[in-house]
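A single protein chain has been removed from this complex, and every other one stays in its place.
Read from first to last, the chains carry the letters A, B and C; within each, the first residue is number 1.
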């Protein structure tokens, strides 16, 4: 049973390039039953020195320094976009036009307008696509989805999530260049696109469409040196963003993200409260899911801490034995495995560009709401895929 | 060294009547050094049967069934108001006019207008007064205040608090009568006055004035039987309330309260993130405070779980030995002790009616904001007392 | 319905004198339905100054400085022994001979021989008696007992407990005098009688008789100044003690106690593992019980954190509302309430002197085992009362 190849052209070799490359490399070891195997054909970055070292480290067969050449190559099936946000649209649209599958880092784009153009291009070409909202596929998060879908929570009243970091408190951190996440022109937004986009994707996957939002943003450090110009410049990104919202199912949502929460390196948590039960999760303890089942006998009822490492729990029959943890990187392996499987079966894959567009709508409404100090509708069209 | 008496007239003998009465009774045992001792002169409730049993249980010397008689009595120094919210104003104003000290349960009133009238009456008469925002005086919360005042957190970026309960999910719970907290006419509001008022009082004590708010409220169960009429009626209270805000010190605030968070009986938490450190606390684990000190060596830095039970920590030299917990009720004992001490020393006491008025301003702005779907200024005038 | 009085004569006014006095004082407020009410008739201590202040603080009607006079008084029903351990036997035997009820602090005695004499005296006189192993009556511990008795854990495999403190690491702490717990002549033993006795009482109550033990003890600081002589003297107590054992039901037991566990002020934990489930508890988080029920669906199975503060959980209908914590001191209130009830109903009360004797047998076997470096049988005769 010879495997089919999915020949990857990776564009960008920063942090996300590493997580994706690791993911591709582990498929053979941990998902041997799949009919497709990723093949690392080429990796592209403007710096030849950097991309050479990256290719050597991760096992890419060749390198490119011009992304257009990657798209032009016949021996590439799928373009994986790991560039800063300002390149997503141009590359994705070109890749789609060339008939390549497109795998794009999140957030999909810097703006809703860009995102819409990307989705239009994808839909026009009909290519297979996905966006790297990887947290859905941590076993505990997938288990949360299963619990909700089973009806164990009943009618939902509340959804709350936050994503707290503390790495930009230091005013000496620059914007632009390698710190492109601090530069609004490149990133589009600050924590909203970088962190809240993850929270929103998970939230709508678990709890359906968000209809309207009321937000506030803050930029605590108003000026930072720009890495490329060397000059002190106004900071355009949101350092922190909070919003509340209505979900289409009638529940209230509450979201917060910041890079100024001292003591939190990457605390992404969510909690859902339903009539019959509740669940909560924390990325810093990613193998665990907490679950409260109101159906339990009242005298011995309490939040259960589920260590999601058993073979009958999502994805865990692929790894070790019960009780032994996996890490952050495994979410990417799972996403690739599921994507390969969807190619094999012809089923749709989510999160797709279309799904990511809906998340982008919420992000845009959030920024608009903060800027206008008013509620904004999102016009999200969320359908379970 | 004979003690002076503070002769108490308690009005209302529900849940709060019990917590206060217990507090008065513990002073002699745990604060023997105080110059004043509370004396339980009389307790008042409309039901003679109920008030008799209450007086017997808690050791009141006499009973009354008309609160005006309590105020008229010469042998009463202080009126303690534990009635439903709709009686606070009338009683407090009458008590002040009669020259009695006034101790009033929170929230101060059903509305800002009522609260302002009460403060006016108090200020006119100049009587000693306090409002039962008791959580400030849990040792871990007082320790939080000390940490902040010491400057260990530096510039504050974020304050977040929530107060989650789940006791009204059942649609068969009624409004009105003994369930007066469910009746907007009596309570003034739902979770905003009942729960968020606590969060706001603590927040402004720890972090200063809240300048403006943007809120959303929700009433999940729209109609409930009224206990007094026996009829199904529209529910006027907020079942849930979320708001974000700006503090006067430039930090962002985030508050949420609900009675629909399955699995949480009384989870009141707050967290403060500053440039140099952070703290967080949870009422369900009330003896502990978590503290992150960024000044710690980075290799071994982490959130500290402080078990606040040592003799050099707030109030704990009054109780047992290190490691042994106290409970919820002790907050009331501490508040009474501090109030008695302030009588002795002539120092001001906080939270006063004036302080509670500022909290009421925020509550009113929150409700207004939710109703109008817009930001509202609070006009809080917070001065550290 | 006039209440009967239980007239108390308290001997000793140290830490335990305070916890008991507080307990007596709260019965009227929190257990109004009981037919008996404790009356604080007299308190006795050798220091007249100290005992006067104590009587004033706690509300005792009179004082004594000679314990024999307390026993001789006609207006005393029950003798409560809170002296250092070396006085327990003499007072208890005299009290029993005088026909008084006897309430004795734990450990019952300094040695098994003393304890046996005390039980003999009690049985001869037939007086009502109890020993202050108070931890049984914390709500979470009582709930643990209920869970075990319901059969939810099935066959028991393991019982483990530890009691860790850190207050004697400082070599400047003295032995003797007010530090009598450090003086083997007065205390009988170190952590074995002071801390492990609690663990053993709870263990046999929950899991039945301990048949044999293998122990090790250590004295880390070999010499300390004696407070009374002012001289450096050999330390006779055990600073730390570890033992494993066989329970009569076939399960393995593991116990550890020390006063040299830096970071633990009073960490008393136990865990029981059965075929069908497990429970664990920690004194520093005393309102919670953790429970693992193997019968739960395997996909969502986990340790439940039960916040034992609901009205349908042990003792909690006496206190506040769900979610609100109680503290250490409440265990004494509950023990007094149950004792009063047992007088009213004529039912037996546990832990009795006889129960405490069985715990003393285990303590004695533990010390013998450590000294002889060999296994020792305990000859415990444990019958559920």
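Rule of thumb we're sticking to: contacts are C-beta pairs under 8 Å (C-beta built on N, C-alpha and C of every residue); 3 or more make two chains touch, one makes a residue touch a chain.
Because the structure is a prediction, the values reported are computed rather than measured.
The hidden chain, counted over the whole complex, makes contact with A, B, C. Set against the missing chain, the residues C:44, C:197 or C:242 yield one that touches it, C:242.
The hidden chain makes contact, of the residues B:143, B:191 or B:380, with B:143. Here the missing chain is touched by one residue of B:5, B:61 or B:296, and it is B:296.
Even with one chain removed from view, chain A keeps its contact list with that chain: residues 15, 18-19, 21-22, 25, 28-29, 32, 53, 56-59, 165, 167, 264-267, 283-287, 307, 309-310, 319-330.
Touch with the hidden chain on the side of chain B covers residues 143, 146-147, 152, 288-291, 293, 296, 298-307, 310, 312-313. Annotation for chain C: contacts to the undisplayed chain at residues 153, 157-158, 160, 164, 166, 169, 214, 216, 218, 220, 240, 242-244, 246, 250, 252, 254, 256, 258, 260-264, 273-278, 292, 294, 303, 373-375.
Just so it is clear, only the chains that are shown with their structure count from here on.
When every chain is reduced to the mean of its C-alpha atoms, the one closest to the centre of the whole protein set is B.
Using mean Cα coordinates as chain centres, the one most removed from chain C is A. Taking each chain's centre as the mean of its C-alpha atoms, chain A lies 55 Å from chain C.
Note on chain placement: the centre of chain B and the centre of chain C lie 36 Å apart, centres being C-alpha means.
Averaged C-alpha coordinates give centres for chain A and chain B that are 42 Å from one another. Contact with two or more other chains is made by residues 307, 310 of chain C.
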